[in-house]
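Worksheet: the structure to be examined is printed underneath.
Moving on, here comes chain A:
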Amino acid sequence: MSRSGSSVPLELRGFTAGYAASDPKVVDISLVLRPGTTTALVGPNGAGKSTLLKGILGLTPVHAADRVRFFGGPLERARDRVAYLPQRSELDWDFPASALDIAAMGLYRRLGLFRRVGRAARIEARDALVQVGLGDLAARPVAELSGGQRQRVLVARALAQRADLLLLDEPFANVDEATERAIAGVLRDIAARGGTVLAVHHDLSTVREEFDDAILLDRTIRAHGPAGATLAETGR
Partner candidate 1 sequence: MTDHLLRFLAVLAATVALASCGDGPTPAASAGATAKPASGLPVIVATTPIVADVVRSVAGPHAEVVTLIGPGVDPHLWTPTRTDILQILDADAVFLNGLMLEGRIGDSIARVESMKRPVLRVAQTIDRKDLLTDPKRASYFDPHIWMDPVIWGQTAAPVAELLAGLMPSQAETFRENARQYKAAADAVATECARALSTIPRANRTLVSAHDAFEYYGRRFELDVRGIQGLSTESEASIADIEHLVAEITERRIPTAFIETTVSDRTVRALVEGCASIGHDLRVGEPLYSDSLGRPGTTEGTWIGMIRHNTRIIVESLGGSR
Partner candidate 2 sequence: MSAPAFGANTQLALAGCTVFGAVAGAVGTFILGRRRALLADVAGHASLPGVCLAFLAGEALGLGGRNPWLLLAGGAATALLAAWSVPALSRLRGVGSDGAVATALAFFFGVGAVLLSSIQSHESGAQGGLRTIIFGSAAATSRADLVALTALAAVAAATLALFFKELAAISFDEPHARVLGLPVRAIDLVLLALLIATVVAGMQVAGVVLVVAMMITPAAAARGFRGSIGRIAAIAAAIGAGSAAAGVLLSLRFESFPTGSAMTLSATACFLGSLLLPQRRRRGVPS
């Protein structure tokens, strides 16, 4: 698999998106993510954090965009390197799949249409689960997992995909502190290996210890920089 193209995982310029064209949720967003970092996307309720993620991934209408670059090119050419983890509440956790089944979904594109999930793929998926600390629960139906465990499964899915850029929407909502710190640790490991993480995060108190950088969004970007400095600057 070629990893050509620029090393900038995400570049946006003049990005405006949202359901209503007359009153878009996010306006004129410009940002560049540094590779090998974890970034928290914070802001008040309704600030457009989810909309920004969905917009750049083509899941919500976009009204203006001078530039949307994933690793130097359009999303189409970088799909195998980009992983999206939607809000947990949007997924059908009653679907009769095991943790292993979900983790393996990261491999589906690589496997290609009409190919089964074979032994090799299942081993890869299992490794991903081990990395997030769920090795023992591989066969467990996801309906029986806790919120934190489910979040880890989604991260494992991205790991199995070997994604270089992970976009997470509210990964720590309804997750206990200990699990939150553990998952943040996994995300930092991903960054340490060269991956990039952008996560919508709601709890300002934990941003500094869990993330490298922070973006303060309230319809437009109010601040973007190293976590500690950015939050201090805006008086938080």
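The candidates were selected such that all candidates are chains of the complex that A comes from, given by their letters.
Observations on the structure shown:
As a convention for this text, a contact is a pair of C-beta atoms (placed from the backbone, for glycine too) under 8 Å apart; a residue touches a chain by one contact, two chains touch by 3 or more; residues count from 1.
Not measured: the values here are computed from a predicted model.
Evaluated over the candidates 1 or 2, chain A touches in this complex the candidate numbered 2.
On chain A, the positions that touch candidate 2 within their shared complex are 54, 57-59, 75-76, 79-80, 82-86, 88-98, 100-102, 105-106, 108-109, 111, 113-114, 116-117, 139-147, 149-150, 157, 161, 173-174.
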